[in-house]
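Yeah, one chain of the complex is gone here, protein chain that is, but the others are all in their spots.
Every chain is named by a letter (A and B) in the order it is written, and numbering of its residues begins at 1.
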Amino acid sequence: MNSHAVELHNVGKDYKYFRLNDISLNLPTGSITGFIGVNGAGKSTTIRILLGLVHQDRGSVQVLGQSMPDQQVLAKREIGYVSEDMRLYPKANLAWHMQFIQAIYPNWDQAYAEQLLKRFDLRAEQKIKGLSHGQRVKATLLLALAHRPKLLVLDEPTTGLDPVARQEVLAALMEVLADEQRTILFSSHNTLDVEQISDHVAFIDQGSIIESTSKEDLLDLWRRLRVRITPGQSVSELPHIVQQQGNGQLQSFITNRYSPALHQTYEQAGLEIQAIEYLTLEEIFVASIQARREGKTL
Amino acid sequence: MSIHSDLIISRTDGRPMYLQIIEQIKQRIALGDWPAGSEIPSIRQLAIDLRISVITVKRAYFELEHEGIIVIQHGKGSFVATNTQLSRQVWEDELNSYLEQVARLAALLGLSNEQLIQRLHAAASHKQELL
Partner (left out) sequence: MNPMIKQLIRKDWQINRNIMAIYIGVMLIANVMLLADPNNIVFGMGLILILTILFIMCIHLTTSNVISEYSQKTVTFIMSLPVSARQYAIAKLAANLSMFCVPWLMALVSSWLIILSSDSLPNGLTALATLGLVEILLSYCLIMMMGIVTESQHGAIGAMAIANLGFQAFLWGMLKIPAIAQHRDSNELAWNSTELSILAIQLVVIIGLLGTTLLIQQRKTNFI
């Protein structure tokens, strides 16, 4: 068994007004990866490439051991995909869609589908046309989950959902991971969801992956330091400072490489460290995007 | 017998989720809710129950194991360590870490040792009144 469910290597795609800059990204089997970026950063393009829906101009894409887009039919037998811009047939009902999907995937699990139907509070006889946005997302997710795919790819699954529906969706996703051979990639601009359930985090901005790491490492390495400096002292020379605020004696920094050793380095440089704070994933995301757009290398 | 997880992760608690898990597990062990030697939820199971990532729970468990509070047996599950001294040690460690912070804040505020002790007395008697 391959240890990576998805391997993107130097994958590029050129559009008139957008360019995917030769990105590389690996998704470990059995993990859940949160893919974060602002709208238009390249999340959907990347996801479509890894499903073979868009063909890359450069680079190699391996999904579940199949090379994309050539082997997409084989790969897609084991993939469940839900995206924000995906619609079911409005005039048909959910039961019809369930039969349609069941006829396609041998792994379809009818008992599980019916259990999800109850949990998501959906009625199979209802026509798709009459469903609310949240119900539509849950219906699409049901179809993707119930054929028990090895790889679940979700493009903005929780966007526009009410809090109850969001928790239902997140709970269903977490249960998928009870089976260690199954992998989830989900994109979002809701960092709270990613912070809660993901093992790995990838940030994408302007067509480039700017961070791809374990979420715990990320939350651990990024800290805000509240410091007191002696007047006239310059801090611009200090290492690993991503962001700096304030210009009096009391200042705060954000560092992306926090460690006891770095703490010592700062103290030896004459900083009086008054507090060390953790950052939320959202703060880390915003700070790293800003730093990158200012031309800093992280 | 396995223990049903009833931990609660708070979004408004400023600390990382893994620290919240560590603290709550320590509390349950110290209070005897999770007795020594008993099986605790597996990493994946706890992650699913709490709807938080596996890696976060894994990290909490590894730290707890490192501190000797739990034992992770691969393929068999995780258990509360049988060392009975641990529950007290847990709180001793926690108290020490708070005291260090108190000392740091006192220095920041420029309090003398006498003033600090006075404040501690006041806090202790306030707690008594509440009880």
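As a working rule, contacts are C-beta pairs under 8 Å (C-beta built on N, C-alpha and C of every residue); 3 or more make two chains touch, one makes a residue touch a chain.
Remember, it's a predicted structure, so these values are computed and weren't measured experimentally.
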**Complete:** Absent chain's touching partners (shown only) are A
**Request:** Based on the whole complex, identify which of A:Val63, A:Ile79 or A:Met98 touches the chain you can't see.
**Result:** A:Ile79
**Message:** Out of A:Ala41, A:Val61 or A:Leu88, which residue would touch the omitted chain in the full complex?
**Reply:** A:Leu88
**Prompt:** What is the set of chain A residues that contact the non-displayed chain in the whole complex?
**Reply:** 48, 51, 53-55, 72-74, 76-77, 79, 81, 83, 85-92, 96, 100-101, 103-105, 140, 144
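The rule we apply is simple: only the chains that are shown with their structure count from here on.
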**Request:** Write out the stretch or stretches of chain A touching chain B in their complex.
**Result:** 31-32, 167, 170-171, 174-175, 177-178, 180, 192, 196-200, 214-216, 219-220, 274, 277-278
**Complete:** Within the complex, chain A is touched by chain B residues 11, 14-18, 44-45, 47-48, 51-56, 59, 108
